[in-house]
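With one protein chain withheld, the remaining protein chains of the complex are depicted in position.
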Amino acid sequence: MTAPTLLIGIVIVLYQEAAPAISRFGGGFLVTSNWNPVTLDFGALPFIYGTVVTSAIAIAVAVPVGIAVALVLTEQGAAGLRGAVGTGIELLAAIPSVVYGIWALYVLAPFLFNHVEVPLSGRFGFIGALSGPSRQTSLFSASVVLAVMILPTLSAVSRDVIRAVPKGLRESSVALGATWWETNWKVVLPAARSGIFGATVLALGRALGETIAVTMVIGNRPEIPPSIFSPAYTLASVIANEFTEATGQIYPAALVELGLVLILVAFTVNVIALLLVRRTVSGSM
Amino acid sequence: MIRARNHWRGYKNTIALSAVYGLTGLALVPLALVLGYTIVKGLPAAIHPEFYLNVERPVGIPGAGVAHAIAGSGIMVGIASLLAIPVGVVSGVHLVDYASGRWASWVRLAADVLVGAPSIAVGLFAYVLFVAPQHHFSGLSGALALAVLMLPVVIRTTEGAVALIPASLRESGLALGLPRWRVALQLVLPAAAPGIITGALLAMARAAGETAPILFTGFGNRSWNLDPTQPMSALPLIVFHDALTPYPALQQQAWGAALVLVALVLVINLSSRWVLRRQIRMAGQL
Amino acid sequence: MPRLTLEKELATLRELAVRMGTLVESQIEAALEALRRRDPEAAEKVRRDDQYLNELFRQVREQVFMVISTQQPVARDLRDLMGIQYIASELERTGDYAVRIARMTGTLCGLPDRPLRAEFGLMGELVIRQVHDILEDLIHRNVEHAREVATRDNEVDRLYHRTFEELVAEMGKGTDPDGALRSVTLLLVAHNLERIADRVTNVAEDIVFLETGQVVELG
Amino acid sequence: MPRLTLEKELATLRELAVRMGTLVESQIEAALEALRRRDPEAAEKVRRDDQYLNELFRQVREQVFMVISTQQPVARDLRDLMGIQYIASELERTGDYAVRIARMTGTLCGLPDRPLRAEFGLMGELVIRQVHDILEDLIHRNVEHAREVATRDNEVDRLYHRTFEELVAEMGKGTDPDGALRSVTLLLVAHNLERIADRVTNVAEDIVFLETGQVVELG
Amino acid sequence: MVQALKPQLSAIEAYGQPKVEIDHLSFYYGKLQALRDVSFEIAERRITAIIGPSGCGKSTLLRVFNRMYDLVPGARAEGKVLCDDEDIISTRRLLELRQKIGMVFQRPSPFPMSVRDNVAFAPRLLGWSAVRVKEAVFKSLESAALWDEVKDRLDAPASSLSGGQLQRLSIARCLAVNPSVILMDEPCSALDPIATLKIEDLMVQLARDYTIVIVTHNMQQAARVSDFTAFMLMNPAARFGELVEFAPTAELFNQPRDRRTEDYITGRFG
Partner (left out) sequence: MVQALKPQLSAIEAYGQPKVEIDHLSFYYGKLQALRDVSFEIAERRITAIIGPSGCGKSTLLRVFNRMYDLVPGARAEGKVLCDDEDIISTRRLLELRQKIGMVFQRPSPFPMSVRDNVAFAPRLLGWSAVRVKEAVFKSLESAALWDEVKDRLDAPASSLSGGQLQRLSIARCLAVNPSVILMDEPCSALDPIATLKIEDLMVQLARDYTIVIVTHNMQQAARVSDFTAFMLMNPAARFGELVEFAPTAELFNQPRDRRTEDYITGRFG
């Protein structure tokens, strides 16, 4: 009982708090891109853009790795290795995001800047999206740290889904003379297909909502970045950064509305994901 | 012909295998790096005893510490647990044992969605609910925010643990003519206890590591304070704020706090995993 | 789908039973033929061939045993099985009568020839027909007709008793020992023919059981 | 743990068989007693009591049927079951002989009294002892002794043939029809006694089968 | 001689008193009708087997007798099921009912506690005195033919027993609250043949004091243990389960009255 109440409660409360902003900017809020506390003129587009792009890149990077990990985790044999990897992933999940943040800020971002962003833009700079990096903190480094952070969710859920694939399926395939790869690629993964997709979307949900680590490395610039190597902003991080300073009535309301948008998106994504995961896991049992 | 093809298949197989293991290895690199750097950069600050005894000091004055943050984290997580765990456990058990069919699956969905709720939004929620009316930040409101984050985790892990108990156990209990609540309380709960404890611990670990929800609820406090009605500091806050300052001393302090935080969280985690393993083994025997 | 193996085994069994039937029939015919023609060799052959009948009977029992222990037959199937076994043992017994008639023939051949009285031809006819018909009924599972065949037993009995009395009367008159032996022997032949008819009645009862599951007393 | 129900059912079956045995034994005794004492009532009683034997036989078959269809017996158990059924049918048949002897007795009582020749007493003794012993062997599963009992058959045969010849010779001399009838009747009595001995042999074979699973030819 | 005529076959044994009378029972899972108009009587101190193909409603029927279906949302029973003159379907006294009518499930489900506590569990909750509980434990294990095997390890975790022993433990557990009827839903389908035969023998022994109803896929098993057999089928047209034939077991397996029964038991079905 508590869960649904809470869920709805959160939405309602935030909605009321955001009401002033909503009534003032209406739908335009989502599509305009200027963010000016002085003129009290607010548009969410840059943040939405930042959020979506960072998450997208993160997913793109994390999914293959996540599935690979899941396969290793569900492989019989190599019990020792399996245990090690399993614990490793669990630890990866346990580390607080703020720790990822500080690490990304002082280690990851500089590394990426010097060894990835600069060379890449040097060679492919003519492509707008890859044009010259200005600062170490960038949308790209935020995406990478996000990828690391959602990896556990991804591989853990994928593992559960793949585990739920009946043992007999794998055995039958092997008994037909299929190789390990053929078995996993043609039988096991297809059987887990929608579940793995669900895992992906679930991870997406996490990525969208992730705040602190991103805030620390994305560079916090309220505009739509010309290149993935430029600073940007996400819904979550702008709230984190500005809410405490926000004064007056509209400014906080606007921030809360950002929160509302964020949470609504996250919820929808989650619902979709969960339904998918649940279908496979329960279906196959 | 067949022979040739089979050779080719074996070859493909080897490639695929190595690729998969390679990627897995790659996945573990960040872990090593994060832990490594946290330890290396954190130790200088964290080895000093006063780091755990003193509170923050103005930049330049040596002997600064994070005692107040540790205390703050402890208090807020503690209160949060007191709120979230009982409620969570009860609704978790209820979910399996009573709530039936469609309704249950909705509750479950809601809980899952809450698990994935952006923590920053939860922070906002708590702010609006408790901070705004009182017009000042407080450890209590931080605790409430954390409680909201913990609740779904507790519910789901509890439910998971209870669900691990085979339905036949419950049925056998009922078939003996025992009332439902006794079966739930004296048969199912005990059997599921380890799993539930695990859930609680995991939830606490997660809460202890959260920053966003307490940014503008607990807010932070540079001095020693045990009064939950006042603003409170917490380890994550220290890391977050100090890391972004230009002062090396504070940055070092941030790393130190990070190390403590990581150590804390990992200890809770590993121990709880261990409990969980036992639970699963037990369930296997049922 | 039917139960292939069980069906196959049951078929084998039925075939065995039918082969016993035909063999018995020809044995009786042969025995009576030998009697009519006073042919000791033919009589001897009947006695020899009885072993085949016994062998078939052994196989029937073995097959029944095998089917029960491997196929767990119940109801209809089991009735079939046991019914056929009952019938087989009746047939085996009938075979013994043929053999005994053959033996008597052997004895008669050692005695001075005299015309055989008509009743024997008659009884032989009747009995052979009975045996033949009951086997038909077994094959076609014709319960009604089987009951009908069983009733013909009375006719045989009548003939038997008449023969008996006449033979005894004859002995009363007659004086030479050969005559006496001859009469006694013929009397025993008649006795065995009558017994065959009794067996037919039992087979009829078994057919009824095997089809309907009812245990009845016929004749 | 043993299979309680199966054991119970098998026990019931064995008991039925034993009861048939004792009943048969007493029937034979009664029949011969009646013959010795020329007592038509006693003879009549033997004929009546045969129904009990048939009823018991029906029950044996039914029980066998029931056990097979509900207990899926194999190997040892199944052999027991079938073996007992074989034996039961031999016993039932033996009962018929007792009845026939009783019938003959009926006939004899209608004829002038004459001393019964010694062979009958002797044969009777032998046969009754055989039947008695074979039943003991069935109860105690004594294969060796059963084989031994079967061999005594020859003794009975010898006596039978002697009786046969003497009776036939007698007829040859004798002139009155009564005498002839009497001789024939006695001859049939002897015949049936001899048949009983044959049954004993078969029972012995069945005992061997039921214990060892081997199918043998005795006597 | 005359007693030779007395019936000998266990098929012809006295049929016993009716203990449970099922009278025009129909059952629904929400919209779906699972049983239609089932009527027969379960004899006291006898074993009654319910057989039939998958999905014909055997388990459903069994779960009516102790109202286990209450757990299934939307499940509904119509008609009468009288046990000791009380209508099971309409009774309010659920707990007493379930103590009187015990149930053993397909997979053995030991409580996560010692062997002793497993058996003592229900009696204790019923607030019996320690002494009474102690002897209940002994008596139940004894009559579940388990005492000799576990008397030295009463305090070992139940999960350390073998599959067959566990199933007998489940039986002991429901004997502890001395029921008068015991329901078993395919109690042997998770066991190997040896353990199965042991349980079957146990049932036969228990039938001296208890009324037993067993659902089984395995008709040979029904034939072996039961005194009466009910054969059910799913009506091909209307998709609900119905009772095809109910008869003494020996009769049903020798001369079924209904053609469908004969087809089923001889394996000529479908």
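We call the chains A, B, C, D and E, going by the order they appear; numbering starts again at 1 in every chain.
Note that a contact is a pair of C-beta atoms (placed from the backbone, for glycine too) under 8 Å apart; a residue touches a chain by one contact, two chains touch by 3 or more.
What you see is a predicted model; the values in this text were computed from it and never measured.
Undergrad: From the list C:8, C:37 or C:158, pick the residue that touches the absent chain.
TA: Within the whole complex, the residue contacting the unshown chain is C:8.
Undergrad: Of the residues listed, A:121, A:173, A:241 or A:270, which one is in contact with the missing chain?
TA: The missing chain is touched by A:173.
Undergrad: Touching the absent chain: which residues on chain D qualify?
TA: Residues 2-3, 6, 72-78, 213 of chain D touch the chain that is not shown.
Undergrad: Touching the hidden chain in the full complex, which residues of chain B are there? Just list them.
TA: Spelled out for chain B, the touching residues are 2-3, 5-6, 9-10.
Undergrad: For chain A, which positions touch the chain that isn't shown here?
TA: 76-79, 166, 168-169, 171-179, 182, 186-187, 190-191, 193
The criterion applied here is as follows: only the chains that are shown with their structure count from here on.
Undergrad: From chain B, count the fewest steps through touching chains until chain C is reached.
TA: Tracing touching chains, the least step count from chain B to chain C comes to 2.
Undergrad: Taking each chain's centre as the average of its Cα atoms, which is closest to the average over all protein Cα atoms shown?
TA: Answer by centroid distance: E.
Undergrad: Counting C-beta pairs in contact, which comes out ahead: C-E or B-E?
TA: Output for the comparison: B-E.
Undergrad: Take the average of all CA coordinates in chain D, do the same for chain E, and state the distance between these two points in whole angstrom.
TA: Centre-to-centre distance between chain D and chain E: 48 Å.
Undergrad: Need the CA-centroid distance for the pair chain A / chain B, whole Å please.
TA: It comes to 18 Å between the two C-alpha centres.
Undergrad: Could you tell me which residues belong to chain E and also touch two or more other chains?
TA: Touching at least two other chains: 220, 223, 253-254.
Undergrad: At which residue positions does chain D touch at least two other chains?
TA: 62, 65, 69, 72, in rising order.
Undergrad: Which of the chains are touching one another, listed as pairs?
TA: Touching chain pairs, listed by label, are A-B, B-E, C-D, C-E, D-E.
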